[in-house]
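Left out: one protein chain. Kept in place: all the others.
Think of it as A and B in the order they're written, each chain with its own count starting at 1.
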Amino acid sequence: MLRVIVRRLLQLVVTLIGLSLLVFVWLRNLPGGPIEALLGERATPERRALLVKALGYDQPILVQYAKFMQRLLTGDFGNSIRSGDPVTEVIGRAFPATIELAAAAMIIAIGLGVPLGYLAARHRGRLLDNMSIAGTLLGISIPIFFLGYLLKDVFTQNMHWFPPSGRMSTGVDNTEVTGFFVLDGLLTREFDASADALWHLILPALTLATIPLAVIVRITRASVLDVLNEDFVRTAEAKGLRHKTIRGRHILRNALLPVVTTIGLQTGALLSGAVLTERVYNWGGLGTLIYNSISGGRDYPVLQALILLAALVFVVVNLLVDLSYAFIDPRVRVR
Amino acid sequence: MSDPITRPTVGTPRESVDSSAVEEKREGTLPRGIDRLGERKRARLEQLAQATADKGGVSLLRDAFRRLRRNPTAIVGASIVALFVLVAIFAPLLAPHDPAQRFDELTKNLTVDSIPGASSEFPFGSDPLGRDFLSRMIHGSRQTLFVGVLATLIGLALGVLIGAIAGAFGGWVDNILMRVTDVMLALPALLLAISLVAMASRSSQWTVILAVAIVNVPIFARLLRGSMLAQRESDHVLAARALGVKQGSIVLRHMLPNAMTAVIVQATLTLSTAILEAASLSFLGLGDPDINRAEWGLMLGVDGQRYFEVRPELAYYPAIAIIVVALGFTLLGEGMREAIDPKSRR
């Protein structure tokens, strides 16, 4: 088990080093070169000269890379070209918003997807199954930003069920503790703020959940179908066990193993989707930050940090998923 | 990351009720009513001979093709795709107007909060610049097909190259190439595409195509490598090696063609995601800046978004077109997968 962890950690380090190399090369090849990319077009010659020196631009490429790595490891990503604030600060402000949105989307996707996938498999070939297959196909074929506009149009413009955009109504008094607004409200006992934040969260989370939901339904369905054919399910039936026991202990405990892996792999799709969803609902998270740092004059220092962060999140989440596997599946544990 | 700790597969082949029943049912479809024992046996032998002759090398593909034609998923998908391609080919004949021409009778009615709707002359109404929306939709099929196919083909070519090299050589070459694909897979697809677009000083149709293509490279590379590695251990490659066939020709003649079926299926599915990704880039303002270009993703992502409240049809029509075409490619791809590997059928 320990060997597996060590190997996976090593793999993670290799991936991250590869990524840093890629970003390094990327920065050097940006239009106008890295100096302009990092300082913007309007920087003074003095500042340019300073950065050339700081980056070791007059030195061999290896030294440049070493300095680049040094800055990465110390968390020094420079300042945003747009706002002038330190990049870490800019990202730190947006990070909780996206995590809140992504977590809510994942809760919806898992909470709906697993039962739906299970039911579809149990009623294979019947109406529910066919409908869920059709639904998942539609889910992966619809541009999610369009779905976002559609939901917004129906539920806010026409029915006024949900607020159209933002994370919180203006005028609601909230105290920021973690940056997760729903959680903050609970922590500070400002329950109205919590409720308001939750109200704002529902439509964006639903929009973002579409693709993971479709994927989880499909994987769960296929996996449950596989398990239903297994001999041990027949054994469980032969023991006369109750439906509940067979479903939970014998079918789902086995069928959910591949679903767990899928959830890890969906992190990437979730971040991609967040860029689009946040734009539709004007949600002030990383997605909006990505959009702003590319469309309103390119903010490469922010973009660079975002790329690294996104990859880091993806790799770490998947590492955790793989490791959790070892605790869920006894066959992996003993190796 | 994409190598989750490998698990032993549970369950060994067994005498199962269903499969033996199915097996015998198939046999049961033989013609009935021949009286003589000998004749019956001869007929049966001939049948057997025919069955085994069918199991030859080429017929694997023929089998798959036959299953494909009987698969409703594949038929629906193929019909949608065929219709889409036909519209794209004959767009200039089908479109009632020039998609780039601005019509006075349309422009004169354009205001900030109203865009002319359907009329007998312009069944889909006007676009925000006073052009015929129907003609733009029809011509849009061409550009959408162009972007999707090109992005997929470039991604496929690069991915196949990397995957084939990794799969054929193995060892450290494989290791390095796979770590590179790991890094690319670790980045969310859209963010990777955005970073790539950002490398160009100005976005154009080609930056979109290339960005979408490169996002798909690691997927194709992994897929091809995986199935080539599986091939390496397979009996027919072992046999070829035992017969002293050269490594190069084993790779080209034996491993690659077999591995390619999975890649072709993936390519069909990728056509769908490529169109969606291109639309997403347009939505983020990173698409083709050419205002004359009629492409569904562009129409949905730019005008559809901007004028959603004024005239939602500007979003609905391209969105529906994209959904239907994406669905078509997905259905066809799934159908092909089922045809090639009947066990995957769920």
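Observations
The working rule: a contact is a pair of C-beta atoms (placed from the backbone, for glycine too) under 8 Å apart; a residue touches a chain by one contact, two chains touch by 3 or more.
Going forward, contacts and distances are computed from a predicted model.
The UniProt record for the undisplayed chain lists the protein name "Peptide/nickel transport system ATP-binding protein", from the options "Cytochrome c oxidase subunit 1", "Glycogen operon protein", "Aldehyde dehydrogenase family protein" or "Peptide/nickel transport system ATP-binding protein". Of the candidate positions A:Asp85, A:Asp153 or A:Asp329, contact with the hidden chain is made by A:Asp329. Contact with the chain not shown here comes from a single listed residue; of A:Leu241, A:Val260 or A:Val316, that residue is A:Leu241.
By the touch definition given at the top, chain A reaches the unshown chain through residues 230-232, 234-242, 245, 249-250, 253-254, 257, 328-331, 334.
In this text, only the chains that are shown with their structure count from here on.
For the pair chain A and chain B, the distance between C-alpha centroids works out to 25 Å. Of all the residues in chain B, the ones that touch chain A in their complex are 1-2, 4-5, 7-8, 10-11, 14, 179-180, 182-183, 185-191, 194-195, 197-201, 272, 276, 279-280, 283-286, 297, 300-301, 304-305, 308-309, 312, 315, 319, 322-323, 326-327, 330-331, 346.
Within the complex formed with chain B, the chain A residues making contact are 4, 11, 14-15, 18-19, 22, 26, 29-32, 137-138, 140-143, 145-146, 149, 153, 157, 221-222, 225, 229-232, 254, 257, 261, 265, 268-273, 275-276, 279, 290-291, 294-295, 298, 300, 303, 306-307, 310-311, 314-315, 318-319, 321-322, 325-326, 329, 331-332, 335.
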